[in-house]
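Inspection log for the structure reproduced underneath, given as structure tokens.
Only a single protein chain was left out; the remaining protein chains are all shown in position.
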Amino acid sequence: MLEVEDLHVAYGESWIVQGMSLRVADGQIAAVLGRNGVGKTTLIHAIAGLNPPRRGRVLLNGEEISRLPAHEIARRGVGLVPQGRRVFPSLDIREHLVVGARSGNGRGWDATRVLGLFPRLRERLSHRAGKLSGGAQAMVAAGRALVGNADILLMDEPSEGLAPLLVRELGRILLDLKRGGASILLVEQNLAFALRVADHVYLMSKGRIVHECAPDDLRRDDATKSRWLGV
Amino acid sequence: MTFWAIQTLNGVSFGMLLFLLAAGLSLIFGLMKILNLAHGSYYALGTYVALSVVGWTGSFLLAAVAGMATVVVLGILMERVFLRRLPREELPQALLTFGFLLIVGDVSLWIWGGTPQTLPKPEVFAHSVRLGPLIFPSYRLFVIALGAVVGLALWFLQERTRLGAMLRAAIDDADIARATGINVSLLSTGVFAFGAALAALGGIVGGPLLGVYPGADFEILLLAFVVVIIGGLGSLKGAFFGGLLVGLLDNFGKALFPQAAMFTIFAPMAIILAVRPSGLFGAR
Partner (left out) sequence: MKRTLGIATGVAVLVLLPLALSSYQLGLATKMLIFALFAMSLNLILGYAGLPSLGHAAYFGVGAYTVGLLAVRVVDNFWLDFGAGLLAAGVTSALFGLLALRAQGAYLLMITLALAQVLWGIAFGWRWLTGGDDGLPGVPRPGAGLPWSLSSGPSFYYFVLVVFVVATVALWVVVRSPFGVALVGIRESERRMQVLGYNTWLYKYVAFVLAGLIAGVSGNLFVYYNGFVSPAYLSIVFSAMALIMVILGGAGTLLGPALGSAAIVLLENVISASTERWLTVLGLIYVVVTMFAPAGIMGWWLLTWGAPIRPPIPPNARSTPAKPGRSSIPGQAPRSRYGASALKIDGLSHDFGGLRALDAVSFEVAEGERLVILGPNGAGKTTLFNLVTGLFPPTVGRIALFGRDVTRLAPHRRARLGLGRTFQITTLFPRLTVLESVLLAVQGADRARFTLHRPLAAFPRLFARAERLLEEWLLAERRDVLTRQLSYGEQRQLELLLALAAEPRVLLLDEPTAGLSPAETASVAGMIRRFPRDVTILLIEHDMDVALELAERLIVFHNGRVVTAGPRDEIRKDARVAEIYLGIDEA
């Protein structure tokens, strides 16, 4: 589904991502874990086209998208749920679902279906997103990406700032999406949450992948966890 | 009574013209953070072109279209070829757009000469209308109506359409808007061209009332600045109410206190700056 090959991404004059390679298989959830500041968001932004890589490639279903403009990448089926949600404060919930809407690849997401997934949003369709709670904003951000009918979702620390109950809920939703055929690249600091939903785990440090394994393996591997995640 | 009514009408119609200019300026700034000093050129050039076309064809409508089209082309050229390549800082943008202001102004002087000229009113509005004891030129009423219609249309476009939502999203967070599939680059050029067209429309519609002459571009630019300072840069409501306010103040000022020069506009501007620097409807 998604392949990242030897990616090098800079931010200003410093290299943040220094030769990363990973894959997200069709219909799977891949998680990238690492401490604060290792470059996880830079990686996501590079794939989404917001910060084009200086070297390396990103392939979506075999097609290179590395240096396309961000809106082109979105149209080709990459959906972004950014860190901190970043909803549009002047738009109401309904408009969020309109602005990102795109049909045609048969996944069948539309505003109605999103509202079915997040019924709490139904009562507040005309509320401006800037005034919503963190949890509601998380739902709006996810919905905004979903109506684009993306082939792959990029999710940057979606559990951040959410109450434990909502984090559970989020985990269930991700598994539901996966069952529906979605592929997800998940970047997280919340280890337990990531391990619960991922099919494959990558550990990142200083802009590189330093370890990869199945979630169960990592659960048992205290040495690796402590070395790269400081747990 | 007649005096007040006429002055109010004049002030409101002038205010509508200011709204058209300020709306374009504000839209462009809101999305692209560009302060476009050449906005005054769009106003004047559109009018000059319309003047020529009306001379050749006799059709006000055709002249209006031609004037707006010329300015749209100029705007797109400025945005795509020049402004896009500049760093996103106020000063280089101001200097570049000011350079265009100078060039267009001087070339216009060369082509159309220095004598003040006015556009002829369209035939259909050449008469006056009687409302009770008062007699108003119908053209002024047309200008007011046009301004109100454009204002409503802009509001509707911005608040109730998908395009408007995309625009507001791009203003809120351009990067995430892009990642949501919105072509912010195309939107920017479109907004720039649209803002230019509005300025030209203001000039053409104002042509029969204010005329066009060397220096008109500076004068109207300055008034547009005062409108957005008072109303708030980036706000459509601010452009509308600010425009009305400035139009009325300027008109009554000239009528009642001709010696006060620019103080009638200066005073409220200074008050706003002292009390609420971001303008009446500007973002805090």
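A and B label the chains in the order they appear, each numbered from 1.
The rule is short, and it goes like this: a residue touches a chain if its C-beta (ideal position, glycine included) is under 8 Å from a C-beta of that chain, and two chains touch if they have at least 3 such contacts.
Since we're looking at a predicted model, the values are computed, not measured.
Trainee: Please provide the labels of all shown chains that the missing chain touches.
Mentor: A, B
Trainee: Which residue among B:Trp56, B:Phe156 or B:Phe263 touches the omitted chain?
Mentor: Considering all chains, including the one not shown, the answer is B:Phe263.
Trainee: Which one touches the absent chain: A:Ala30, A:Val81 or A:Val167?
Mentor: A:Val167
Trainee: Taking the full complex into account, find the residue in B:Val73, B:Ala145, B:Leu186 or B:Leu273 that is in contact with the omitted chain.
Mentor: B:Leu273
Trainee: If the hidden chain were put back, which of B:Val73, B:Val107, B:Leu131 or B:Leu256 would touch it?
Mentor: B:Val107
Trainee: Identify the residues of chain B touching the omitted chain, counting contacts across the whole complex.
Mentor: Per the touch rule, chain B residues meeting the hidden chain are 29, 33, 35, 82, 85-87, 90-92, 94-96, 98-107, 110, 218, 222, 225-226, 228-229, 233, 258-259, 261-263, 266, 269-270, 273-274, 277-278.
Trainee: Of the residues in chain A, which ones touch the absent chain?
Mentor: Looking at chain A, the ones touching the missing chain are residues 13-14, 35-37, 83-84, 89, 130-134, 157, 159-161, 163-164, 167, 189-193, 196, 206, 230-231.
Throughout what follows, only the chains that are shown with their structure count from here on.
Trainee: What whole-number Å value describes the gap between the mean CA coordinates of chain A and chain B?
Mentor: Here chain A and chain B have centroids separated by 43 Å.
Trainee: Per the contact definition, I'd like the list of chain A residues that touch chain B in the complex.
Mentor: Listed in rising order, the residues of chain A that touch chain B are 48-50, 69-71, 73-75, 80, 82, 86, 88-91, 95, 98-100, 102, 144-145, 148.
Trainee: Quick one: in the complex, what on chain B touches chain A?
Mentor: 162, 165-166, 168-169, 171-173, 175-185
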